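Note that one protein chain is taken out, while the other chains of the complex remain in position.
Lettered A and B in written order, each chain numbered from 1.
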Amino acid sequence: MKHSARIIPIYAADTSGVCSALYELGGMTVVHDASGCNSTYTTHDEPRWYDIDSMVYISALTETEAIMGDDAKLVSDITETASKLSPKFIALCGAPVAMMIGTDYQALAIEIEENTGIPSFCIQTNGMHSYLKGASEAFEAIINRFCKEDNMPQKKDSVNILGATPLDFSVNGSIKSIKQWLYTEGFSTVSCMGMGSSLEDIKNAAGASVNLVISYSGLSAAKLLKKRFGTPYVTGVPFGQKFAGVLADKLRTASKNKENLFPSSERFTNGSNLSIVGESIYSGSLARAIELEYGKTARVLCPLETSTELQAESDGEIPDEESAEKELALASGIIADPLYKPICPNDVPFYRLPHEAFSGRCYRSEIPNMIKESLKATVFRDI
Amino acid sequence: MLKSLKTINETKAPEISIAKAAFPEPFITGLEYNAPARGTWNIVHTGMLIPESHQIFICAQGCLRGVILTAAEMNAMDRMSWVSICENDFLDASLEDDIVNGTTEILNKMETLPPVVLVFLSCVHLFACCDFAITLKELEKRFPTVDFIESYMTPTMRKSGLTPDALMRKQLYSPLKPVPKNSKSINIIGNDRPTDQSGRLITMIKKSSFVIKDITNCKSYKAFLNMAESAVNITYLPTTYAAGEELERRLGQRHLHIPLSYSYHEITENFKRLSVELDMKIPDFSEDIRKAEKALEAAHTEIGNLPITIDYTATPRPISLARLLTEHSFRVEKIYSEAFVATEEEDFIWLKEHAPNILLASTVHPEKRFLKKEIPERKVLAIGQKAAYFNNTPYFVNIVSGGGLYGFSGIIRLAEMMIEASLKPKKTKELISYKGLGCESCL
Partner (left out) sequence: MIKIAVYGKGGIGKSTITSNLAASFAALGKKVIQIGCDPKADSTTNLLNGNPVMPVMNYLREYDREPEKIEDIAKEGFKGILCIETGGPTPGLGCAGRGIITTFSLLEDLKLFKKYQPDVVLYDVLGDVVCGGFAAPIREGYASEIIIVTSGEKMALYAANNINTAVNNFEDRGYAKVKGIVMNRRSVEREEEKVTDFANKAGLPIIADIPRSDDIIRYEDMGKTVIEGDKMLHVSQIFLKLAEQFINDGGSNE
């Protein structure tokens, strides 16, 4: 499949998703890559890099090592570093060349664990998918490896927040605000994957009575927790005062009835052609918040992986620049990352909503914290 | 002495005293950390030097992301396009077709065709053994008015043959075609920034009534192509040497490589060679040397015994610089670099003997992630962004790749910059976060 763009950038890749999801958990993440994956991730995809230490490394694969399939060097380098730095776990993932030479990550993880005695696992990335896939699989791996087994009593009105990475939420206080909102709504937070929680918190994830999925990267984790512990999940980000209220009610209902709910995609579909471009749960929640606050409908155009339960009827998918341009041409107003502007019609209002996974740090300071805020007062005065 | 140097083994530690260090690579490489100092130029910045050029990267998503956002931060997304590749492209053998068809699609969408397009392939193309020459031939057939530059983003091959930086600089000049030579035109090639205009290098050339051409001053693609008429190419950075050799082979432009150095002797020898090339009388350099001495003395008066650290991003000759500073009683404490160019060997040996306690430090060693915090708070003067970062210091000289400084005047300017840096603290975190020092930035 040929996928090209003349003018818009590309979303962060799976390797960045892995690193981002595991960043704060005290483990060591190694990307089997020559160079590039690390500077890209640490420059554009990881706002925490300068101020919060985390053991994210690359293997610094060379041509000769790739030709020879020299896995022994990778294993010994990881073993040696781990013995010095004592990470809580070792996660291994890889870039395209490592895939081409058929690197067997599973086998390497087993070997590394045998050498170090440190829990080790792999995430099958190849740098050819979006961050959502990498982050999803990283969260799943952490749950599989560390969540304590069944029979843990579930505490009433307690929540895991799933799918928190700076790639979708930046580091602008949004995640703290979500926890604060949960608290004022009478919920306690068991864990937040993967910002603001430790590996110890995540080990207790089975004790939550409901899971709040705030991005697509938390969805597969939610499904896994549902399967393993029966915990129901609710999708949505508490944007805007009104939707925050709805979402809190949905959490209570889901918790009580043990059913999954998708308020981020329960939207009216007729009328306005205000289009929001972005990750499906984030954008769906914003569309719902706008609907409740402004009485206007909005549709989500999703350029990333998504699933049908996360989409309202009128939503669309824009996997490439050409389809994005076509859909955006139909819009009456557009909320999107500023780097979409060049392919948007000129005569349509454009509302800037930077997305870290797309424009990186270009507009980081502009990324709003819309949690439980009046959108009219803070972000979109005149939609 | 040379012999004993060869018998020293590399170390697994993140730092080692120069007395015990191996040359040219003191450290055994393993996993690598990435320090958040972004000022060095990458292939996108360098490619953008060609006026009116457009870049097309054909890579996996992960590899595309960094280069595309480099362009985005430069506010140059209108000069950057991409084709992403996925697993299936390997299975259905469409990698080569995708280069041609993807590029065609992008160019067909453009309102006006650019005169020159840099087509970048990635490691996977080389591993899949794609025939780059054939694909470019096809593109040239489809777009006869466009010059295509065979360009590489192949970090896996970074230790095979030319470094990525040197390869990029070599490819950059590939559109230059043989034209009749203008004996009064001279190029300075391979640099990211113009050479200090007040320095001896420039004034000597101008005095001999030569016209100087430099890609950093070219306003149009035509002006860039006109560099082909110059009789001589001057290079002085190690990464530009291959470009000079290639142009000599291909266009018959004489290549004069006068390596950036901080040794009065080497600088003098370089200028003598330049004089011969310019057919001018060899100037007397004693006044230049006196001025340099005076500048270093003034710097030392101000800086005194302040610890100084230098990194390889500031200059490709950190060892030569460390020697100059040591010879002038400065207290050089640490040099950050994974490897040194061959021309550093003599000064390396000198420092082993005369300043054996200078530490050499890796910038990528996994433990460097945490070493930053172990440094006690004290005033340190850093030359270069990585040295500034690792020492957590606001007192630093913010230059990359020699900073366009050359010769005696370069030393004088550097001494002045050291004084400025030691007196006036900088916002290190902010300043070192800009990619490609000197490029436009949206941050």
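Definition applied: a contact is a pair of C-beta atoms (placed from the backbone, for glycine too) under 8 Å apart; a residue touches a chain by one contact, two chains touch by 3 or more.
Worth saying up front: this structure is predicted, and the values here are computed from it rather than measured.
Q: Among B:86, B:110 or B:128, which residue is in contact with the omitted chain in the full complex?
A: That would be B:128, which touches the missing chain.
Q: For the full complex, which residue in A:24, A:46, A:71 or A:293 touches the chain that was left out?
A: Reading the full complex, the residue touching the unseen chain is A:71.
Q: Tell me which of A:13, A:100, A:182 or A:324 is the one touching the absent chain.
A: Of the listed residues, the one touching the omitted chain is A:100.
Q: Among B:88, B:108 or B:160, which residue is in touch with the absent chain?
A: Final answer for the missing-chain contact: B:160.
Q: Mind pulling the chain A residues that touch the left-out chain?
A: 63-64, 66-71, 100-102
Q: In terms of residues, what is the contact footprint of the unshown chain on chain B?
A: 126-131, 133-134, 160-161
Here is the rule we go by: only the chains that are shown with their structure count from here on.
Q: Taking each chain's centre as the mean position of its Cα atoms, how many Å separate chain A from chain B?
A: Whole-Å distance between the two chain centres: 36.
Q: Write out the stretch or stretches of chain B touching chain A in their complex.
A: So the residues of chain B touching chain A come out as 12, 29-34, 36, 38, 59-66, 68-69, 72-73, 77-78, 80-90, 94, 98, 101-102, 105-106, 109-110, 122-124, 127-128, 153, 155-160, 364, 366-367, 369-370, 373, 429, 433, 435, 442-443.
Q: In their shared complex, at which residues does chain A touch chain B?
A: Spelled out, the residues of chain A in touch with chain B are 1-16, 30, 34-45, 49-50, 53-55, 57-64, 66, 77-78, 80-81, 84-85, 95-97, 99-101, 126-130, 339, 342, 359-363.
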